[in-house]
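Note that one protein chain is taken out, while the other chains of the complex remain in position.
Now for subunit A:
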Amino acid sequence: MEKRRVVVTGAGVVSALGGSRAELFEALLAGRCAVRRMPEWCAELPGVPLAAPVELDPEIAKRINRKFRRSMGPAALFASLAALQAAEESGLDAELLGSGRTGCAVSSTMGSSSSIVEATALLLSGRREEMPATQFFKCASHSSAFNVANLLGINGVQLSPCSACASGLQSVGAAMEQIQLGKQDVMLAGGSDEATPAVAGSFEQLFALAGGDVEPERASRPFDADRRGLVCGEGAGILVLEEYGHAVRRGAPLLLELTGYATNCSGVHVSQSDAASIERCLKLALADAGLEPAGIDYVSAHATATVAGDREEAAALRNVFGGGVPVSSLKGHLGHTLGASGAIELAAVCEMARRGVVVPTLNLERVGAECAGLDLPVAPREKRIGAFAKCCIAFGGVNAVLIGKKLS
């Protein structure tokens, strides 16, 4: 059976560097960094931790009616705001959203981690009766998906493939397959996540968090010799995926075509990335797109700035692409936005492809020896991006790779 073509017809972003795709992209291109010290986290994480938080104006949140907002933790709120942007750009109307042919696939590392902490605190302090009726709906792992569906009146397929830091990209991949197989015509897809002391503390426990007396703006250093770990970020990226002919007939904007997708796992270790399985995933995605490695013009890497993670990803990229394809990570700018990262970074790739420029890796000053042999831009580079690959690598040994291209 021939797969149907899938295009991106809208892309919304809520990020620590701006509340829209355009704002984010300008900040990325300007080399801005959202990482700051988090004195408000000191009770849970002593030592003045770092993060890249979204500073959301409460008035923006109030644009969403209370009836919808009441079941949203921060992650679902970010997803909903990004979904509204994406739906508007794509020109989706209520009839199409409620046709049963539009679905959504949105996921996070878990439900709202701050809401889970709140619920646990109420239970442990014997105040269960004070728990708001909507608390469960903030904590549920598919909270972002059903909140987006509920807000927009989507009544087709709803998916939420939670897989830690690959969640967002797995959602886009799963959504793409729904359209390729003819099960849906339109899917809102992406990821959302929130930075909390609970999540950052989990990374800290594994010595995977950057911190200490390092300057915040220089703390997240993907591929750099002095990288010491990741910085937690947050936000959401939501894309509208649509069957090509459907999009053309409607006159929707054609931002990208998604041509290949693969996800796999290493089966080796729950926390350690594994070059061999990443390489296998890259090759599977390329085969799905019908492309040779030489056909790729840019790779948007996962590269969170952990010592081992970047090493393994770099090895896989080197084995597949050699040193001939520009590779960059946006974690230096945004920190690691966890389950949102794949979708936020995919939205940024939309702009890179549209404008013909590669955003470099921020804070990459001296390439780590284990990451050498790749083409790692350190300044914006003008380049025609025809086809690209987006990688995500997650705890649990999960890998996901999406291949796309600019429509000519």
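Note that contacts are C-beta pairs under 8 Å (C-beta built on N, C-alpha and C of every residue); 3 or more make two chains touch, one makes a residue touch a chain; residues count from 1.
Simple rule for what comes next: contacts and distances are computed from a predicted model.
A.B. asks: UniProt names the one chain left off this complex as which of "Acyl carrier protein", "Cytochrome c-type biogenesis protein CcsB", "Nickel import system ATP-binding protein NikD" or "Dehydratase"?
C.D. replies: Of the names offered in "Acyl carrier protein", "Cytochrome c-type biogenesis protein CcsB", "Nickel import system ATP-binding protein NikD" or "Dehydratase", the absent chain's UniProt record gives "Acyl carrier protein".
A.B. asks: Among the options A:2, A:95 or A:129, which residue touches the chain absent from this view?
C.D. replies: Among A:2, A:95 or A:129, only A:129 touches the chain that is not shown.
A.B. asks: Determine which one of A:4, A:32 or A:70 touches the chain that has been left out.
C.D. replies: Hidden-chain contact among the options goes to A:70.
A.B. asks: Spell out, residue by residue, where the missing chain touches subunit A.
C.D. replies: Residues touching the hidden chain, for subunit A, are 66-67, 70-71, 129-134.
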